[in-house]
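Below you'll find the structure, written out as structure tokens, and then a few comments.
All protein chains but one are shown in place.
What follows is chain A.
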Amino acid sequence: MSQPTTYEQLIAQKLHELPLPDQADAIWATIEHQLNIEMPNGPTSGSGGLNNSNWWMGGTLFILLTAIIIYFFIAKENPRINKSLKDKPAVFKQEQLLPNKPDTAILILTPADGKIPEGKSSTETATPEIQEDIKNPVNEVEAISPLQNIPSGPELRTRPADTVVSRKKPRGVKGITDADYRLTPSSKDSIRPKNE
């Protein structure tokens, strides 16, 4: 009784060869859960956990991504922003690239002596150079090469810049005008001077 027998040694030896269940992950999940309850103040909160600095980085990244998504959403919902960005440079280039000459409209209205002879239109009184400009204004503009680089999207061709007039929504009941609400005295006695 005081010493293990040979068969007991054999049993001990065999038990070391016992196949083990593959429960490592499940048991660790239980251990981790219990540790988070009993010892929560660790430098990390789990195998894939985040420490304080990572929380800051994650938060900053989240805010940045949210801001980008909101910006694109607003830009998509409100195409006026994109349109104005596309239209403005094109108009600006066109005005800049025109030849540095006085405006033809002004010259037509104000001839050299300030008088328009009878029987002649205002254009006929302009100088020959100006008359040439008036005859072929489009050709000259088209001849400027940088204009060819302007994007030729459908928006640029069809949509005029800021020409949309907002219509005011009618208020009140149909058939009743503002005049109907105006208070007018039934008799003119109230506005009659006292001394009459």
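In this text, a residue touches a chain if its C-beta (ideal position, glycine included) is under 8 Å from a C-beta of that chain, and two chains touch if they have at least 3 such contacts; residues count from 1.
Heads up, the rule we're going with is that contacts and distances are computed from a predicted model.
Asks: Tell me the UniProt name of the left-out chain, picking from "Helix-turn-helix domain-containing protein", "RNA polymerase sigma-70 factor, ECF subfamily", "Heme exporter protein D" or "Transport permease protein".
Replies: Missing chain, UniProt protein name: "RNA polymerase sigma-70 factor, ECF subfamily".
Asks: Determine and list the chain A residues touching the chain excluded from the picture.
Replies: Within chain A, the residues that touch the unshown chain are 1-2, 4-12, 14-21, 23-24, 26-28, 30-32, 34-35, 38-39, 41-47, 49.
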